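Only one protein chain is missing from this complex, and each of the others stays in its spot.
Here the chain labels run A and B in written order, and each chain numbers its own residues starting at 1.
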Amino acid sequence: MHDYPFVFNLTWLIPLPTALAFFAIIFFTNPKKRLSSNVAIGAVIIAWILSWAVAFAFFLKPELTEHPFDLHVPWLPMGEIAFHMGVAVDAVTAGMLFMVGFVLTMIFIYSSGYMTFPGHLDPKQYPEAAKEGLDPRYSRFFAYISLFATGMLGLVVADNLLMLFIFWEIMGLCSYLLIGFWFDKSYPDPNQITPKQAGLKAFLTTRVGDVLFMMGLIFLFIHAGTLNFQAIFANVEFMEELAAATVTLPVFGAVSWAVLISILIFWGAIGKSAQFPLHVWLPDAMEGPTPVSALIHAATMVSAGVYLIVRMAPLFAASSHGVNGAMTFVAFIGAFTALFAATIGVAQKDIKKVLAYSTISQLGYMFAALGIGAWVAAIIHLLVHAFFKALLFLGSGSVIHGVEHGHHHVHEHGHGHDDEHGHEEYFDPQDMFNMGGLLKRMPITGWTFIAGALSLSAFPFITAGFWSKDEILAHAWDGGHMAVYWTLAIGAFLTAFYTFRQVFLTFFGKPRTEAAEHAPESVRAMTWPLIGLAFFAIFGGFVAVPKSFPVFGKIFSDFMIKLMEMQGEFYPFLHVAPAEFHWTPAIISMTLALSGIVVAWLVYGWKPLEAGQPDPLKRWLGPVYTVLEKKYYFDEFYHLIAVRPTLWLASFFARFDRGVIDRIVNWVGAFGRWLAATLRKWFDEYVIDGAVNGVGLVTTWTGAVVRLIQTGQAQTYLLILLLSVAVLLLLIPLR
Amino acid sequence: MTVPLSWYLIFATALFSIGFFGVLARRNAIAVLMGVELMLNAVNVNLVAFWRYLTPTDLSGQIFVVFVFAVAAAEAAVGLALMISIYRTRKSINVDELNELKL
Partner (left out) sequence: MVGQALFILTAGITLLMALGVVLARNLFHAALFLVGAFFGIAVLFILLEAEFLGAAQIIIYIGAIATLIVFAIMLSRHVMGKEAGAYNRNWYFALAGVVFFFLLLGWLLIKMPFNLVTAEVPADAIAQIGQGFVGHYVVPFEVASVLLLVALIGAIMLARER
């Protein structure tokens, strides 16, 4: 037994406060909005403190990587063995706890400022909420995100795959509830997806991945007899056997069990982390309130997919001794998604959709890193990305909020043109072409957003994003994965371009609408979390600078890299040697990132767009732009192959119902009516009337008899009791 | 140990039945209560007899009898207090005149 810091024994408490907050809000504080949000924030702060206590206790004793902490209790006895539930702490968990605890807290605080009375609701319908200036379902929102926080924290500390899966599904549920949070919102354009539909879409799309994930779990359990991570990875022989044993599948032929299980589990991650081809749900998930987008669809939930693969990496590595290992598949999906999503991001108009695609793209980087064996780089990019992406999302939320306020301001003090037209023209506060010049109006939001954007574009040397992304690219080059390297490098150029396209369109130039002109800076509950996150988005990378990097390797620390390398060496099959430093890839990626920023400045920053002016890219790219704008028509494609056939089948059955079943039913009915008309006369008079009168007579008579024993005297009842017991006793000898 | 167990059981059954008859047939509430006491005593006899003949080394049977004592004492005290209370409101403690259970 190793000597663990005491605080590890409290790890199981981490998901608890927010779970309690969820129930407290649902059952008790629901009517009091401010109290509800304070309960939720208090709970998440406790969870944050606990998370950091555990994380720093681990960081202070790096030798614990050799002895991962595992605390469990028997939960479900099954014959000889029992299924154990518990918590585990290793370097990955510690890193995740560090990130998740902080980001969750920032987002909770931000939400308390963000969830004001939404623009799409009619204040007359919710007079009380409108007077308070808060969303009518404010308490409910905090209940949901509390439950979500429970899911994420529980997933991180889980010591086995089943528990992880349970929390995974809790998050899936919360994601559905939160995306569809404004379920009564609708748009004038019938083709635009509504929050209700978006929630459904997210839920059903991830379901595809989750079912496959569950199949993988079942197979793994059949073979391993346990789902505990440490127990599986400690048993090297078992994993080698699993990699050697083959199973013959239809279509694919013979594959090893390890490959099959890995790929099934990876499908779970594809669904959750919105990788190609199950990426379609994430951009539409932006229909949810912005803190949700940050919480679920940037920082935490989507990275759960990456976390899952990080956790299961030894199994993936074990499966890849052959040629067609699962790792190749992971690398392909990751790299392809990284580039594919980046191209779509270039042509989006909605400020949040750009970020959504950049999320998909960045998650692709992480999967590509895992696929080429850059385990450490993937973890570090995961942690760093969460900080700057949460920052960007919260910043965009602040922008949207400001523009919406500006719009209302103009509307209220406006020139009365609405009254003349009778109805308000639809205004999209998320369209970047409705913004411009916001840096002057919202300086804190603007500068923090730019900090996040620099990090996302991997601006050299000073941003966290540069160090983590450079690590992935260095590994790709060093390992000789040239296809992956070039895909990711081009992706990096596009990332820098669309990120700064967004920055220039939103914050620079002149305001293109009156709404943008009157947008106020957001309240402090929203700006402070932005500052906190910006700190980590910039400086978070300084603990993960590789030693081999010239000059900077000497200045900064490689603490995180060392820690994760030690952890990776502990697990079997992982090769975590640090990448050699090469000048060529470093200069190429730096040049690409910087040129992306420069190109964006040339297109959007040099001569800012005027109001009403179309995107200049549209002119230059022509039909390609349309294809990108329509996201390669994936929604239409899925609609064609999945949604339409289902609907067609449904309508076929409906026709069958009307044409055949209904006809039979109608015929039976007609026959019945004819029969009834014929028989009515005598049947009614004799049978029905007789029966009715008979029932009445019997009731009267029975009542008269039974009334005799209903004396109201205890002694009579006792006598009946005695006789009844005696009769029951008689049954014993008769038996 | 010359007395068979069944003698005790028969005796207890007889005592129980007599007590039960009192409960069922007497009109006076105090007499009913006395019947109940007889029934409880019959149960005690059973408990002690079973203890003596089946598990003489384990004294749980005797301990249960003491609990029955406690319940009997509580029942007598509350029962008699109830009668005084009923007498105040009804000027009678004849149980066949008490039919509050009937609406």
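As a working rule, a residue touches a chain if its C-beta (ideal position, glycine included) is under 8 Å from a C-beta of that chain, and two chains touch if they have at least 3 such contacts.
The structure displayed is predicted, hence computed values, not measured ones.
Engineer: By the contact criterion defined above, which parts of subunit B meet the unshown chain? Give residue numbers in ascending order.
Structural biologist: Residue positions of subunit B that touch the missing chain: 1-3, 5-11, 13-15, 17-22, 24-28, 30-31, 33-35, 37-38, 41, 44-45, 48-49, 51-57, 59-60, 62-63, 65-67, 69-78, 80-85, 87, 91-96.
Engineer: Which subunit A residues would touch the chain omitted from the figure, given the whole complex?
Structural biologist: These residues touch the chain not displayed: 713, 715-716, 719, 722-723, 725-726, 729-730, 732-733.
Criterion: only the chains that are shown with their structure count from here on.
Engineer: Calculate how many whole Å lie between the centre of subunit A and the centre of subunit B, each centre taken as the average of the chain's C-alpha atoms.
Structural biologist: About 68 Å separates the centre of subunit A from that of subunit B.
Engineer: Which of the residues in subunit A end up touching subunit B in this complex?
Structural biologist: Those residues of subunit A that touch subunit B are 710-715, 717-719, 722.
Engineer: Would you mind writing out the residues of subunit B in touch with subunit A in their complex?
Structural biologist: 20, 23-25, 32, 95-96, 98-102
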